[in-house]
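First, the structure itself, so that you have it in front of you.
Excluded from the complex is one protein chain; the other protein chains are retained at their positions.
Per-chain residue numbering starts at 1, and chain names A and B are given in the order in which the chains are listed.
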Amino acid sequence: MSASAPLLVIGGLTRRFGALSALNGVSLAVAPWERRAIIGPNGAGKTTLFNVITGQLRPSGGSILFDGEQVEGLKPHALARRGMGRSFQRNNLFFKLTVLENLRLAAAAGGRGSYNLLGGIERMRAALERARAAAEAVGLSARLGEVAGTLSYGEQRQLEVGVVLATAPKLMLLDEPTAGMSPEETARMTRMLEGLPRDVTLLIIEHDMDVVGSLADRVTVLHYGEVLTEGTFDEVKRDPRVYDVYLGSA
Amino acid sequence: MLELDAIETYYGESHILHGVSIRVAEGEAVALLGRNGAGKTTLIRSVAGFTPPREGRVLFGGHPVQAWPAYRIARQGLALVPQGRRIFSPLTVSENLTLGARPGEWTLDRVYALFPRLNERALQPGGTLSGGEQQMLAIGRALMTNGRMLVLDEPSEGLAPIVVREIGRVVRGLKGGRLSMLLVEQNYHLALQVADRVYVMNKGQIVWEGTPAALEADEDVKRRYLGVA
Partner (left out) sequence: MTTARVVGFAALVAIVAAFPLFAGTYPVKLLQEILIWGIFAMSLDLLMGYAGMVSFGHSAFFGIGGYIAALALVKSPGLVSALLLPALAAAVGALVIGFFSIRVSGVYFIMLTLAFSQMFYAVTFQAAWLGAEDGLVGVPRPSVFGWDAASPRVFHAYLLVLVVLSVLFLWRIVRSPFGHVLRGIHDNEGRMQAVGYPVNRYKLLAFVIGGTVAGVAGSLYCQFVGSISPDAFLWTTSGEALLMVIIGGTGTLGGSMLGAAAFILLQSMVSSYTERWMLILGLTFVFLVLFAPGGILGALRGRVGIHS
């Protein structure tokens, strides 16, 4: 992999809620094809960071450069169209629709085909193919006809990642993909994530340190809305400041 | 006072707690430590009756309560200070406190003496209080039920260090007497200031048990289960 311009550059990002600074000048850069984990104790601002990057929240200050373009202030759908996909901490699926339809909707997003008023859905071949490929990648090929609401929690979590994958993103932001999972499900999800195509850049919020250890090339540690440190998982593991922060204030 | 006997708790088909057993003796303060996702809150939910275990027993005050509805367990004397405070925002501070009050040594006056700031804000809606004040209100509300065991689920979450210190001081002051305590925390230091005994959880299992001093001395356990691996 030759050195190239970072895919995502965040500069001095702040986000205030009244007097509270949830994000206090966060800066980081993610290289293309990198797998970066964001960790930190509760209240560090990790999900707020994702919400600001993906346009769900407006930043109070700072800049976001994605694929060479200033994107702070853009709405979520505009960012998704530019290749930024995001999964949610709590399953945020189309619960009344089938697994295939969940994925097809994601795969068809942003295409003109969706304005077709009179045609049939079978004609959306490209979208259907991408949907099936995404199902394959997340291990749900056998469940395509099931209604999403009837899947087990772990399968729903898999579908949660699948929906993002189906949009063929350049950057995937996964918010605690293994949240609420049993150890077996977590192991399965970790294997699935490891098997994702390497040309998709990953930014993952995680609490499960085994998952972080298996997946991450680099780790960024957030604390009270600021970047405490950054490095490989081994470096971060050994950093006494990180240890202190996790054990809490005295 | 409280005994969990090899409980297995599921969320739907997800097997979250694996054979968890803990004990809290009467008058004892026990802390439950672990990172996010370790299963601490699921354990609290299993004790309080929100997410009953599929297998195993929960004994509270001698009664097997694993199949009881939550309100019945509360009436037996389980006083919960939930994660995220969950105070009643539209109700005033005094309404929050008196809502579930039961007769006993904790009266409104005594709670106000413990938390003077709540007294100042007695008629303010709960939703207008700061995070730290809401935490005090949540603790006061639980005390007013005059229960036998206080269960605190991550009282330090989302609070500034200086407020955490004050909460720790308050909780420490509640010790002694017949009130038992189960404290779930991510903040290691807060937990150790309060607890007589400590359990450490990881991936839905109890992985360590001992005294605060023993935990303080065990760098390996601390690093592996409380720090970053």
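FYI, contacts are C-beta pairs under 8 Å (C-beta built on N, C-alpha and C of every residue); 3 or more make two chains touch, one makes a residue touch a chain.
Source: prediction; values computed, not measured.
In the full complex, the chain left out of view touches A.
Of the listed positions A:Pro6, A:Gly62 or A:Gly85, the one in contact with the omitted chain in the full complex is A:Gly85. Annotation: of A:Asn116, A:Thr150 or A:Thr232, A:Asn116 touches the absent chain (contact as defined above).
By the touch definition given at the top, subunit A reaches the unshown chain through residues 54, 56, 75-78, 80-81, 85-86, 88, 92-97, 101, 104-106, 108-110, 113-121, 123-124, 163-164, 166-167.
By our rule, only the chains that are shown with their structure count from here on.
In terms of their C-alpha centroids, the spacing between subunit A and subunit B amounts to 32 Å.
Within the complex formed with subunit A, the residues of subunit B that make contact are 11-16, 18, 35-37, 154, 156-158, 161, 164-165, 185-190, 203-204, 222-223, 226-229. Subunit A meets subunit B in the complex at residues 39, 41-43, 152-154, 176, 178-186, 207-210, 212-213, 221, 233, 236-237, 242-243, 246-250.
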